[in-house]
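Have a look at this one.
Apart from one protein chain that is not included, each protein chain of the complex appears where it belongs.
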Amino acid sequence: MIPVEYYLVLSAFMFTTGVIGVLIRRNAIVLFMSIELMLNSANLTFVTFASFLGDSAGQVFIFFVMTVAAAEAAVGLAIMIALFRNKQTLNADEVNVLKW
Amino acid sequence: MTLEIILFILFALIGAASGVLMITRKNPVMSALFLILNFAALAGVYLLLNAQFIAVVQIIVYAGAIMVLFLFVIMLLRPDAEISILRTNPLLKYVAIGVGVLVFAQLIYLIFFFKPLNITPSDVAERIQIGTVENIGTEIYTKYIIPVQVAGFLLLSATIGALVLAKKKFE
Partner (left out) sequence: MVINTIFNSFHLIGPEIAVALLLLAVVIFDLAFPKNKKFLPWLTITGIIVAGFLTVKQYSLESGFVFESGNTQGLIVIDNFAFFFKLLILGVSLLIILFSVSSEELKNCYDRAGEYYTLITGMILGMFFMVSTVDLITLYISIELVSFSSYVLAGFIKKSKRSSEAGLKYIIYGAVASGIMLFGISLVFGYTGTTNFYQINHIVVHSLSPDFLLSLAFILIFVGFGYKISAVPFHFWTPDVYEGAPTTITAYLSVASKAAGFALLIRFVKIIFFTGIDENGYWILSKAFNWSYLLIIISVLTMTVGNFAALWQNNVKRMLAYSSIAHAGYMLAALTMLSEQGLLAIVVYFVVYGLTNLGAFYIVLLIHNKTGSEEIDDYDGLGYQMPLMGVAMTILLVSLTGLPPTAGFIGKLYVFISILDAPHYTLAVIVALNSVVSLYYYVRIIKHLYLNNPKVEREFTFPVTQTILVLVLTIPVIILGLYFGPLLEMGKVSLRMFGF
């Protein structure tokens, strides 16, 4: 049996990668992908604990996370398309009618 | 080294490596493809955890639906000329990596000093039982009926919102 720590280290690593991705990338689509990576690392933690604790709440939670991830992708990409029609850029730094 | 360990290390390495590659590729299409690889590796890890249904859904929903949407939008918008911050502003890169290392160190520290208060370790039979479609379906449609309904409304709102924002016809 693989110890619980192994899974948690993997999930921590993925979460960190996601956070770094959010910080260094400025392309809005890649930014959303990094956020998906963060959500997935949380999913991995949930499945790990659901399995090790024998509690199905963790697995149920993943369905809601997936719902949210799908909705996030749809809404986020729709906003990007609306913005792209106004202004031909997707770099979050170039979006600057409003000041950061 | 049992087969389980070998498989875990394989999936974990693929998952971790593809995550890193995802955030460092300049081309968004490559990023998306590496993210799909990451999701596939995670599905493998879920199988090792006896979460069969979640593993399948992971492939169908994440790799299948969400990432196709991403790729579709990338192709539609052609934002091929990203000014990579990695090249233009090295300072921010080091700050980001510093933050990342800090977060990671903290998490690793926690994980190894991790003592859950009421863990009653489950045996394999129980693990397989909670991962079945039957068990998850029963839980979702009885105990978790309210969040499921809310999730339904969330999807409805998101669909309407996406339509409103993306449809071409202006006033």
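Order of writing sets the labels: A and B. Residues in every chain begin at 1.
Going forward, contacts are C-beta pairs under 8 Å (C-beta built on N, C-alpha and C of every residue); 3 or more make two chains touch, one makes a residue touch a chain.
In this text, all values refer to a predicted model and were calculated from it rather than measured experimentally.
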Open item on the list: Under the stated touch rule, tell me which residues of subunit A contact the chain that is not displayed.
Closed with: 15, 18-19, 22, 28, 31-32, 35, 38-39, 41-43, 45-46, 48-49, 53, 55, 57-58, 60-61, 64-65, 67-68, 71-72, 75-76, 79-80, 82-83, 85-87, 92, 95, 97-100
Open item on the list: Using the document's contact rule, name the residues of subunit B that touch the chain not shown here.
Closed with: 106, 109-110, 113-114, 116-119, 142-147, 149-151, 153-154, 156-158, 160-165, 170-171
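In this section, only the chains that are shown with their structure count from here on.
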TODO: Compute the distance, rounded to whole Å, between the mean C-alpha positions of subunit A and subunit B.
DONE: 6
Task: Contacting residues of subunit B [partner subunit A, same complex] - done: 4-5, 8, 12, 15-16, 19-20, 22-23, 28, 31-32, 35, 38-39, 42, 45-46, 48-51, 53-54, 57-58, 61-62, 65-66, 69-70, 73-74, 76-77, 79, 82-83, 85-86, 92-93, 95-97, 99-101, 103-104, 107-108, 111-112, 114, 116, 119-122, 126-127, 130-131, 135-136, 139-140, 144, 147, 151, 154-155, 157-159, 161-166
TODO: Name, in rising order, each residue of subunit A that touches subunit B in their complex.
DONE: 1-2, 4-10, 12-21, 23-27, 29-30, 32-34, 36-37, 40, 43-44, 47-48, 50-57, 59-60, 62-64, 66-75, 77-82, 84, 89-91, 93
